[in-house]
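Heads up, one of the protein chains got dropped from this complex, but the rest are sitting where they should.
Right, subunit A next:
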Amino acid sequence: MASGMQEKQYTPSLLNFFIYNPTFGPREGEEEKKILFYHPSDVEKNEKIRNVGLCEAIVQFTRTFCPTKPAKSLHTQKNRQFFFEPEDNFWIVMVVRNPMIEKPNKDGKPPTVEYQEEEILVSTERYSSTSLFNGTFGRAMEAGGVELLIQKLEKFFYRYLQTLHLQSCDLLDVFGGISFFPLDKMTYLKIQSFVNRVEESLSLIKYTAFLYNDQLIWSGLEQDDMRILYKYLTTSLFPRHSEPELAGRDSPLRPEVAGNLLHYGRFLTGPTNLKDPEAKFRFPKIFVSTEDGYEELHLIVYKAMSAAACFMISASVELTRDFCEQLDGLVGPQLTLLASDICEQFTVNRRISGPEKEPQFKFIYFNHMNLAEKSTIHMRKTASVCLTSVHPDLMKILGDINCDFARVDEDEEIIVKAMTDYWVVGKKSDQRELYVILNQKNANLIEVNEEVKRLCATQFNNIFFLD
(Lines give C-alpha, C1' and ligand atoms only; values in the text may rest on other atoms or scores of the structure.)
Protein backbone atom coordinates (compact mmCIF):
# COMPACT_ATOMS: atom_id res chain seq x y z
CA MET A 1 0.00 0.00 0.00
CA ALA A 2 2.86 2.27 0.80
CA SER A 3 4.05 2.13 -2.76
CA GLY A 4 0.56 2.82 -4.09
CA MET A 5 1.70 6.20 -5.32
CA GLN A 6 3.89 4.76 -8.00
CA GLU A 7 2.22 1.45 -8.69
CA LYS A 8 -0.61 1.03 -11.13
CA GLN A 9 -3.15 -1.67 -10.37
CA TYR A 10 -5.35 -3.27 -12.97
CA THR A 11 -8.42 -5.17 -11.91
CA PRO A 12 -9.54 -8.19 -13.89
CA SER A 13 -11.47 -7.23 -16.97
CA LEU A 14 -13.43 -8.92 -19.70
CA LEU A 15 -11.54 -9.28 -22.95
CA ASN A 16 -13.82 -11.45 -25.02
CA PHE A 17 -17.10 -13.20 -24.68
CA PHE A 18 -18.41 -15.40 -27.45
CA ILE A 19 -20.74 -18.22 -28.25
CA TYR A 20 -20.25 -20.65 -31.10
CA ASN A 21 -21.38 -23.95 -32.47
CA PRO A 22 -18.71 -25.85 -34.47
CA THR A 23 -21.32 -27.82 -36.41
CA PHE A 24 -22.66 -24.69 -38.08
CA GLY A 25 -19.62 -24.07 -40.24
CA PRO A 26 -17.55 -27.24 -40.51
CA ARG A 27 -16.07 -26.45 -43.91
CA GLU A 28 -13.24 -24.11 -44.68
CA GLY A 29 -14.33 -20.62 -45.56
CA GLU A 30 -17.54 -20.99 -43.57
CA GLU A 31 -15.96 -20.45 -40.15
CA GLU A 32 -17.87 -17.28 -39.55
CA LYS A 33 -21.15 -19.19 -39.47
CA LYS A 34 -20.07 -20.89 -36.28
CA ILE A 35 -20.12 -17.67 -34.37
CA LEU A 36 -23.45 -16.89 -32.81
CA PHE A 37 -22.38 -14.02 -30.63
CA TYR A 38 -19.18 -12.11 -30.18
CA HIS A 39 -18.25 -9.42 -27.72
CA PRO A 40 -16.83 -6.89 -28.36
CA SER A 41 -18.60 -6.81 -31.68
CA ASP A 42 -16.24 -4.38 -33.36
CA VAL A 43 -13.39 -6.88 -33.50
CA GLU A 44 -12.16 -7.71 -36.94
CA LYS A 45 -13.73 -10.80 -38.50
CA ASN A 46 -10.51 -12.73 -38.89
CA GLU A 47 -9.57 -12.24 -35.29
CA LYS A 48 -12.97 -13.53 -34.24
CA ILE A 49 -12.49 -16.61 -36.36
CA ARG A 50 -8.99 -17.08 -35.02
CA ASN A 51 -10.04 -16.91 -31.41
CA VAL A 52 -12.94 -19.27 -31.89
CA GLY A 53 -10.70 -21.66 -33.74
CA LEU A 54 -8.19 -21.59 -30.94
CA CYS A 55 -10.79 -22.45 -28.36
CA GLU A 56 -12.13 -25.24 -30.51
CA ALA A 57 -8.64 -26.63 -30.80
CA ILE A 58 -8.01 -26.48 -27.08
CA VAL A 59 -11.24 -28.24 -26.31
CA GLN A 60 -10.61 -30.90 -28.88
CA PHE A 61 -7.08 -31.40 -27.72
CA THR A 62 -7.85 -31.68 -24.03
CA ARG A 63 -10.66 -34.06 -24.79
CA THR A 64 -8.16 -36.70 -25.70
CA PHE A 65 -7.07 -36.82 -22.05
CA CYS A 66 -10.50 -37.10 -20.60
CA PRO A 67 -13.36 -37.56 -23.05
CA THR A 68 -16.07 -37.20 -20.41
CA LYS A 69 -14.77 -34.01 -18.81
CA PRO A 70 -13.54 -31.48 -21.33
CA ALA A 71 -11.37 -28.57 -20.19
CA LYS A 72 -13.17 -25.94 -18.20
CA SER A 73 -10.60 -23.23 -18.15
CA LEU A 74 -7.21 -22.32 -19.46
CA HIS A 75 -4.92 -20.19 -17.38
CA THR A 76 -2.12 -18.27 -19.08
CA GLN A 77 0.08 -15.56 -17.76
CA LYS A 78 -1.96 -12.73 -19.19
CA ASN A 79 -5.45 -14.08 -19.15
CA ARG A 80 -7.79 -16.83 -18.38
CA GLN A 81 -10.33 -18.53 -20.63
CA PHE A 82 -13.45 -20.28 -19.46
CA PHE A 83 -15.21 -22.87 -21.60
CA PHE A 84 -18.73 -23.94 -20.97
CA GLU A 85 -20.88 -26.26 -23.01
CA PRO A 86 -24.45 -25.79 -21.77
CA GLU A 87 -25.97 -27.83 -24.57
CA ASP A 88 -24.50 -30.22 -27.09
CA ASN A 89 -22.10 -28.35 -29.37
CA PHE A 90 -23.01 -24.93 -28.04
CA TRP A 91 -20.00 -23.32 -26.42
CA ILE A 92 -19.85 -20.21 -24.32
CA VAL A 93 -16.37 -18.79 -23.90
CA MET A 94 -15.23 -15.97 -21.71
CA VAL A 95 -11.75 -14.51 -21.74
CA VAL A 96 -10.71 -12.46 -18.76
CA ARG A 97 -7.53 -10.46 -18.40
CA ASN A 98 -5.75 -11.26 -15.17
CA PRO A 99 -5.33 -8.49 -12.66
CA MET A 100 -1.88 -7.03 -12.74
CA ILE A 101 0.33 -4.51 -11.10
CA GLU A 102 2.46 -2.22 -13.16
CA LYS A 103 5.61 -1.16 -11.30
CA PRO A 104 7.47 1.78 -12.74
CA ASN A 105 11.20 1.28 -12.99
CA LYS A 106 13.50 3.96 -11.70
CA ASP A 107 15.86 4.26 -14.56
CA GLY A 108 13.38 4.98 -17.30
CA LYS A 109 13.03 1.36 -18.42
CA PRO A 110 9.58 0.21 -19.46
CA PRO A 111 7.46 -0.72 -16.46
CA THR A 112 7.51 -4.27 -15.18
CA VAL A 113 4.16 -5.89 -15.28
CA GLU A 114 3.27 -8.39 -12.58
CA TYR A 115 0.34 -10.62 -13.37
CA GLN A 116 -1.20 -11.74 -10.22
CA GLU A 117 -1.88 -15.36 -9.59
CA GLU A 118 -5.19 -15.56 -8.01
CA GLU A 119 -8.49 -17.14 -8.46
CA ILE A 120 -10.95 -15.24 -10.53
CA LEU A 121 -14.38 -16.02 -9.42
CA VAL A 122 -16.84 -16.74 -12.11
CA SER A 123 -19.85 -18.87 -12.10
CA THR A 124 -21.85 -20.55 -14.76
CA GLU A 125 -24.78 -18.44 -13.81
CA ARG A 126 -24.54 -16.60 -17.13
CA TYR A 127 -26.00 -19.53 -19.02
CA SER A 128 -28.63 -20.09 -16.40
CA SER A 129 -29.97 -16.60 -16.82
CA THR A 130 -29.97 -17.02 -20.56
CA SER A 131 -32.09 -20.06 -20.18
CA LEU A 132 -34.41 -18.28 -17.76
CA PHE A 133 -35.29 -15.71 -20.39
CA ASN A 134 -34.74 -17.58 -23.60
CA GLY A 135 -35.28 -21.22 -22.95
CA THR A 136 -32.65 -23.47 -24.42
CA PHE A 137 -30.58 -22.78 -27.53
CA GLY A 138 -32.03 -25.84 -29.15
CA ARG A 139 -35.53 -24.57 -28.60
CA ALA A 140 -34.81 -21.22 -30.21
CA MET A 141 -33.36 -23.09 -33.18
CA GLU A 142 -36.52 -25.11 -33.54
CA ALA A 143 -38.60 -22.00 -33.32
CA GLY A 144 -36.81 -19.77 -35.78
CA GLY A 145 -33.54 -21.22 -36.97
CA VAL A 146 -30.09 -19.78 -36.42
CA GLU A 147 -31.21 -16.26 -37.19
CA LEU A 148 -33.68 -16.11 -34.35
CA LEU A 149 -31.11 -17.59 -32.01
CA ILE A 150 -28.55 -14.99 -33.00
CA GLN A 151 -31.11 -12.25 -32.52
CA LYS A 152 -32.05 -13.48 -29.10
CA LEU A 153 -28.46 -13.85 -28.01
CA GLU A 154 -27.63 -10.33 -29.18
CA LYS A 155 -30.52 -8.92 -27.27
CA PHE A 156 -29.84 -10.78 -24.10
CA PHE A 157 -26.08 -10.63 -23.84
CA TYR A 158 -25.86 -7.01 -24.82
CA ARG A 159 -27.77 -6.24 -21.65
CA TYR A 160 -26.21 -8.98 -19.62
CA LEU A 161 -22.61 -8.01 -20.19
CA GLN A 162 -23.37 -4.54 -18.94
CA THR A 163 -24.38 -6.00 -15.61
CA LEU A 164 -21.27 -8.12 -15.37
CA HIS A 165 -18.77 -6.41 -13.13
CA LEU A 166 -15.80 -8.63 -12.85
CA GLN A 167 -13.85 -6.36 -10.55
CA SER A 168 -16.58 -6.51 -7.96
CA CYS A 169 -17.23 -10.23 -8.23
CA ASP A 170 -16.61 -12.00 -4.96
CA LEU A 171 -17.48 -15.04 -2.96
CA LEU A 172 -21.20 -14.31 -3.02
CA ASP A 173 -21.18 -14.45 -6.82
CA VAL A 174 -19.59 -17.84 -6.65
CA PHE A 175 -22.24 -19.13 -4.30
CA GLY A 176 -25.08 -17.58 -6.24
CA GLY A 177 -27.03 -18.00 -3.04
CA ILE A 178 -30.34 -16.74 -1.85
CA SER A 179 -30.70 -14.48 1.10
CA PHE A 180 -33.71 -15.49 3.16
CA PHE A 181 -35.68 -13.02 5.20
CA PRO A 182 -35.82 -14.05 8.85
CA LEU A 183 -39.40 -14.28 9.98
CA ASP A 184 -41.46 -15.67 12.84
CA LYS A 185 -43.68 -18.66 12.28
CA MET A 186 -46.99 -16.84 12.50
CA THR A 187 -46.17 -14.16 9.95
CA TYR A 188 -44.77 -16.83 7.71
CA LEU A 189 -48.01 -18.77 7.91
CA LYS A 190 -49.94 -15.63 7.08
CA ILE A 191 -47.88 -15.24 3.94
CA GLN A 192 -48.54 -18.88 3.09
CA SER A 193 -52.21 -18.25 3.53
CA PHE A 194 -52.03 -15.17 1.32
CA VAL A 195 -50.21 -17.00 -1.46
CA ASN A 196 -52.64 -19.91 -1.34
CA ARG A 197 -55.65 -17.66 -1.46
CA VAL A 198 -54.37 -15.62 -4.38
CA GLU A 199 -53.53 -18.77 -6.29
CA GLU A 200 -56.99 -20.09 -5.55
CA SER A 201 -58.91 -17.05 -6.70
CA LEU A 202 -56.67 -16.29 -9.67
CA SER A 203 -56.32 -19.84 -10.85
CA LEU A 204 -54.22 -18.81 -13.86
CA ILE A 205 -51.30 -18.34 -11.51
CA LYS A 206 -49.10 -21.38 -11.55
CA TYR A 207 -46.30 -20.36 -9.24
CA THR A 208 -45.74 -17.62 -6.74
CA ALA A 209 -42.64 -16.28 -5.05
CA PHE A 210 -42.66 -13.83 -2.17
CA LEU A 211 -39.83 -11.50 -1.19
CA TYR A 212 -39.34 -8.82 1.39
CA ASN A 213 -36.50 -6.32 1.43
CA ASP A 214 -35.00 -8.14 -1.54
CA GLN A 215 -34.82 -11.30 0.53
CA LEU A 216 -36.72 -14.45 -0.25
CA ILE A 217 -39.51 -15.73 1.97
CA TRP A 218 -41.40 -18.18 -0.19
CA SER A 219 -40.78 -19.84 -3.52
CA GLY A 220 -43.26 -21.97 -5.39
CA LEU A 221 -40.60 -22.53 -8.05
CA GLU A 222 -38.05 -25.25 -7.71
CA GLN A 223 -34.77 -24.27 -6.12
CA ASP A 224 -32.63 -24.01 -9.26
CA ASP A 225 -35.12 -21.83 -11.08
CA MET A 226 -35.61 -19.69 -8.02
CA ARG A 227 -31.89 -19.16 -7.74
CA ILE A 228 -31.78 -17.61 -11.21
CA LEU A 229 -34.96 -15.64 -10.78
CA TYR A 230 -33.68 -14.37 -7.47
CA LYS A 231 -30.47 -13.23 -9.08
CA TYR A 232 -32.41 -11.40 -11.79
CA LEU A 233 -34.76 -9.76 -9.32
CA THR A 234 -32.13 -8.61 -6.87
CA THR A 235 -29.43 -7.51 -9.27
CA SER A 236 -31.49 -6.23 -12.15
CA LEU A 237 -35.19 -5.65 -11.67
CA PHE A 238 -35.35 -4.31 -8.11
CA PRO A 239 -32.36 -1.97 -8.39
CA ARG A 240 -33.91 -0.42 -11.50
CA HIS A 241 -37.03 0.40 -9.52
CA SER A 242 -35.50 1.40 -6.25
CA GLU A 243 -34.41 4.82 -7.36
CA PRO A 244 -37.89 6.29 -7.98
CA GLU A 245 -39.15 4.59 -4.84
CA LEU A 246 -36.52 6.24 -2.70
CA ALA A 247 -37.46 9.55 -4.26
CA GLY A 248 -41.01 8.85 -3.12
CA ARG A 249 -42.60 9.69 -6.42
CA ASP A 250 -43.71 6.35 -7.61
CA SER A 251 -45.75 4.89 -4.82
CA PRO A 252 -48.52 7.30 -4.03
CA LEU A 253 -51.48 6.14 -2.01
CA ARG A 254 -54.18 5.32 -4.46
CA PRO A 255 -57.49 6.40 -3.06
CA GLU A 256 -59.25 6.03 -6.39
CA VAL A 257 -59.38 2.27 -6.02
CA ALA A 258 -62.91 1.05 -5.57
CA GLY A 259 -64.07 -0.07 -2.16
CA ASN A 260 -61.93 2.48 -0.39
CA LEU A 261 -59.10 0.05 -0.13
CA LEU A 262 -56.02 2.17 -0.03
CA HIS A 263 -52.94 0.32 -1.05
CA TYR A 264 -49.40 0.80 -2.30
CA GLY A 265 -49.40 -2.05 -4.79
CA ARG A 266 -47.95 -1.57 -8.27
CA PHE A 267 -46.62 -3.63 -11.12
CA LEU A 268 -42.84 -3.74 -11.54
CA THR A 269 -43.23 -5.66 -14.77
CA GLY A 270 -46.02 -5.02 -17.24
CA PRO A 271 -48.18 -1.90 -17.06
CA THR A 272 -46.80 1.01 -15.07
CA ASN A 273 -50.21 2.60 -14.79
CA LEU A 274 -53.35 0.54 -14.98
CA LYS A 275 -55.49 3.61 -15.58
CA ASP A 276 -53.61 4.51 -18.72
CA PRO A 277 -55.86 3.56 -21.66
CA GLU A 278 -52.73 2.97 -23.72
CA ALA A 279 -51.24 0.62 -21.15
CA LYS A 280 -49.67 -2.51 -22.55
CA PHE A 281 -50.18 -5.78 -20.76
CA ARG A 282 -46.99 -7.43 -21.83
CA PHE A 283 -44.81 -9.15 -19.29
CA PRO A 284 -41.32 -10.62 -19.57
CA LYS A 285 -41.37 -14.30 -20.32
CA ILE A 286 -39.24 -16.78 -18.47
CA PHE A 287 -38.47 -20.45 -18.81
CA VAL A 288 -38.50 -22.85 -15.92
CA SER A 289 -37.77 -26.52 -15.80
CA THR A 290 -40.48 -29.10 -15.37
CA GLU A 291 -40.38 -32.84 -14.96
CA ASP A 292 -40.37 -33.29 -18.72
CA GLY A 293 -38.48 -30.29 -20.08
CA TYR A 294 -39.32 -26.68 -19.54
CA GLU A 295 -42.26 -24.34 -19.64
CA GLU A 296 -42.63 -20.74 -20.68
CA LEU A 297 -44.22 -18.34 -18.23
CA HIS A 298 -45.23 -14.71 -17.92
CA LEU A 299 -43.44 -13.07 -15.04
CA ILE A 300 -45.59 -10.61 -13.12
CA VAL A 301 -43.76 -8.81 -10.37
CA TYR A 302 -46.03 -6.86 -8.09
CA LYS A 303 -44.77 -4.82 -5.20
CA ALA A 304 -46.26 -3.03 -2.23
CA MET A 305 -43.81 -1.18 -0.01
CA SER A 306 -40.97 -3.62 0.66
CA ALA A 307 -42.97 -6.75 -0.12
CA ALA A 308 -42.79 -8.16 -3.62
CA ALA A 309 -44.82 -11.00 -5.02
CA CYS A 310 -43.90 -12.72 -8.28
CA PHE A 311 -46.74 -14.45 -10.06
CA MET A 312 -46.00 -16.80 -12.89
CA ILE A 313 -48.59 -17.67 -15.49
CA SER A 314 -48.36 -19.97 -18.46
CA ALA A 315 -47.21 -18.03 -21.51
CA SER A 316 -49.90 -19.65 -23.61
CA VAL A 317 -52.45 -17.48 -21.83
CA GLU A 318 -52.84 -13.92 -23.01
CA LEU A 319 -52.93 -11.52 -20.12
CA THR A 320 -55.60 -8.86 -20.30
CA ARG A 321 -56.34 -5.56 -18.66
CA ASP A 322 -59.18 -7.27 -16.91
CA PHE A 323 -56.90 -9.80 -15.30
CA CYS A 324 -54.39 -7.19 -14.22
CA GLU A 325 -57.09 -5.07 -12.65
CA GLN A 326 -58.44 -8.09 -10.84
CA LEU A 327 -54.97 -8.94 -9.57
CA ASP A 328 -54.33 -5.36 -8.53
CA GLY A 329 -57.63 -5.20 -6.65
CA LEU A 330 -57.10 -8.50 -4.88
CA VAL A 331 -53.40 -8.44 -4.18
CA GLY A 332 -52.80 -4.73 -3.61
CA PRO A 333 -54.63 -4.31 -0.29
CA GLN A 334 -53.56 -7.68 1.10
CA LEU A 335 -49.94 -7.23 0.17
CA THR A 336 -49.89 -3.74 1.66
CA LEU A 337 -51.25 -5.13 4.90
CA LEU A 338 -48.77 -8.00 4.94
CA ALA A 339 -45.89 -5.66 4.19
CA SER A 340 -46.71 -3.51 7.18
CA ASP A 341 -47.17 -6.65 9.32
CA ILE A 342 -43.75 -7.90 8.36
CA CYS A 343 -42.22 -4.49 8.86
CA GLU A 344 -43.67 -4.34 12.36
CA GLN A 345 -42.40 -7.82 13.17
CA PHE A 346 -39.02 -6.88 11.86
CA THR A 347 -38.68 -3.77 14.00
CA VAL A 348 -39.96 -5.60 17.08
CA ASN A 349 -37.33 -8.29 16.60
CA ARG A 350 -34.68 -5.67 16.14
CA ARG A 351 -35.63 -3.92 19.31
CA ILE A 352 -35.51 -7.21 21.23
CA SER A 353 -32.07 -8.07 19.94
CA GLY A 354 -30.89 -4.69 21.15
CA PRO A 355 -28.89 -1.97 19.51
CA GLU A 356 -26.44 -3.36 17.06
CA LYS A 357 -22.90 -3.06 18.24
CA GLU A 358 -20.12 -3.27 15.75
CA PRO A 359 -19.00 -6.86 16.33
CA GLN A 360 -15.40 -7.98 16.46
CA PHE A 361 -15.95 -10.22 13.46
CA LYS A 362 -17.58 -10.32 10.06
CA PHE A 363 -18.77 -13.42 8.33
CA ILE A 364 -20.19 -15.00 5.20
CA TYR A 365 -22.27 -18.14 5.54
CA PHE A 366 -23.51 -20.38 2.78
CA ASN A 367 -25.50 -23.59 2.79
CA HIS A 368 -25.36 -25.62 -0.41
CA MET A 369 -28.52 -27.49 0.56
CA ASN A 370 -30.92 -24.60 0.47
CA LEU A 371 -28.61 -22.00 -1.10
CA ALA A 372 -29.09 -19.83 1.95
CA GLU A 373 -26.47 -17.13 2.22
CA LYS A 374 -25.85 -14.62 4.93
CA SER A 375 -23.22 -11.94 4.95
CA THR A 376 -22.28 -9.28 7.42
CA ILE A 377 -19.54 -8.19 5.06
CA HIS A 378 -21.77 -6.85 2.34
CA MET A 379 -23.74 -3.76 3.15
CA ARG A 380 -25.88 -3.79 0.08
CA LYS A 381 -25.49 -5.50 -3.17
CA THR A 382 -26.78 -3.64 -6.17
CA ALA A 383 -26.33 -4.13 -9.86
CA SER A 384 -23.37 -1.85 -10.30
CA VAL A 385 -21.59 -1.69 -7.02
CA CYS A 386 -20.95 -4.19 -4.36
CA LEU A 387 -20.24 -2.46 -1.13
CA THR A 388 -18.16 -4.56 1.16
CA SER A 389 -16.88 -3.43 4.46
CA VAL A 390 -13.56 -5.22 4.26
CA HIS A 391 -10.47 -4.77 2.20
CA PRO A 392 -10.46 -6.47 -1.22
CA ASP A 393 -7.35 -8.40 -0.25
CA LEU A 394 -9.28 -10.13 2.49
CA MET A 395 -12.05 -10.92 0.02
CA LYS A 396 -9.46 -12.56 -2.19
CA ILE A 397 -8.35 -14.77 0.66
CA LEU A 398 -11.95 -15.86 1.09
CA GLY A 399 -12.01 -16.81 -2.56
CA ASP A 400 -8.85 -18.84 -2.19
CA ILE A 401 -10.20 -20.74 0.79
CA ASN A 402 -13.37 -21.46 -1.11
CA CYS A 403 -11.39 -22.99 -3.94
CA ASP A 404 -9.55 -25.18 -1.48
CA PHE A 405 -12.83 -26.36 -0.03
CA ALA A 406 -14.14 -27.19 -3.47
CA ARG A 407 -11.28 -29.63 -4.02
CA VAL A 408 -12.18 -31.99 -1.18
CA ASP A 409 -15.34 -33.58 0.09
CA GLU A 410 -14.31 -33.85 3.72
CA ASP A 411 -15.19 -31.30 6.36
CA GLU A 412 -12.29 -29.04 7.02
CA GLU A 413 -11.15 -25.84 8.57
CA ILE A 414 -8.58 -23.32 7.37
CA ILE A 415 -7.18 -20.51 9.47
CA VAL A 416 -5.18 -17.79 7.79
CA LYS A 417 -3.27 -14.98 9.38
CA ALA A 418 -3.60 -12.10 6.97
CA MET A 419 -1.59 -8.93 6.91
CA THR A 420 -2.78 -5.99 8.98
CA ASP A 421 -3.78 -7.94 12.09
CA TYR A 422 -6.65 -9.82 10.44
CA TRP A 423 -7.39 -13.48 10.87
CA VAL A 424 -9.47 -15.26 8.27
CA VAL A 425 -11.13 -18.53 9.18
CA GLY A 426 -12.92 -20.85 6.81
CA LYS A 427 -14.97 -23.77 8.05
CA LYS A 428 -16.78 -26.42 6.12
CA SER A 429 -19.23 -28.76 7.79
CA ASP A 430 -21.24 -31.11 5.64
CA GLN A 431 -22.90 -28.83 3.09
CA ARG A 432 -22.24 -25.60 4.91
CA GLU A 433 -19.44 -23.12 4.61
CA LEU A 434 -18.59 -20.33 6.99
CA TYR A 435 -15.98 -17.65 6.49
CA VAL A 436 -15.05 -15.39 9.35
CA ILE A 437 -12.85 -12.35 9.36
CA LEU A 438 -11.57 -11.39 12.79
CA ASN A 439 -9.83 -8.21 13.68
CA GLN A 440 -7.91 -8.97 16.82
CA LYS A 441 -4.48 -7.64 17.34
CA ASN A 442 -2.03 -10.01 18.94
CA ALA A 443 -4.48 -12.87 19.05
CA ASN A 444 -2.96 -16.31 18.76
CA LEU A 445 -4.30 -19.36 17.00
CA ILE A 446 -6.00 -20.76 20.09
CA GLU A 447 -7.75 -17.52 20.84
CA VAL A 448 -8.96 -17.21 17.28
CA ASN A 449 -10.26 -20.76 17.39
CA GLU A 450 -12.10 -20.03 20.64
CA GLU A 451 -13.55 -16.87 19.18
CA VAL A 452 -14.95 -18.70 16.18
CA LYS A 453 -16.42 -21.36 18.44
CA ARG A 454 -18.18 -18.65 20.38
CA LEU A 455 -19.48 -17.15 17.16
CA CYS A 456 -20.89 -20.49 16.07
CA ALA A 457 -22.55 -20.98 19.43
CA THR A 458 -24.31 -17.63 19.25
CA GLN A 459 -25.06 -17.19 15.57
CA PHE A 460 -25.56 -20.77 14.48
CA ASN A 461 -26.87 -22.53 17.54
CA ASN A 462 -29.96 -23.80 15.77
CA ILE A 463 -28.21 -25.78 13.09
CA PHE A 464 -25.96 -28.77 13.24
CA PHE A 465 -22.56 -27.23 12.59
CA LEU A 466 -19.62 -29.21 13.79
CA ASP A 467 -16.94 -27.34 15.67
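The criterion applied here is as follows: a contact is a pair of C-beta atoms (placed from the backbone, for glycine too) under 8 Å apart; a residue touches a chain by one contact, two chains touch by 3 or more; residues count from 1.
Throughout what follows, contacts and distances are computed from a predicted model.
Within the choices "Regulator of MON1-CCZ1", "Fumarylacetoacetase", "ACOX2 oxidase" or "Protein YIPF", the name that UniProt assigns to the complex's undisplayed chain is "Regulator of MON1-CCZ1".
Only one of the listed residues, A:13, A:193 or A:320, touches the absent chain: A:193.
Among A:180, A:311 or A:405, only A:180 touches the chain that is left out of the view. Considering A:223, A:272, A:289 or A:444, the position touching the chain not shown turns out to be A:223 (whole complex). Residues 180, 183, 185-186, 188-190, 192-193, 196-197, 199-200, 218-220, 222-223, 367, 369-370, 372, 411, 430-431, 462-464, 466-467 of subunit A touch the missing chain (whole complex, contact as defined above).
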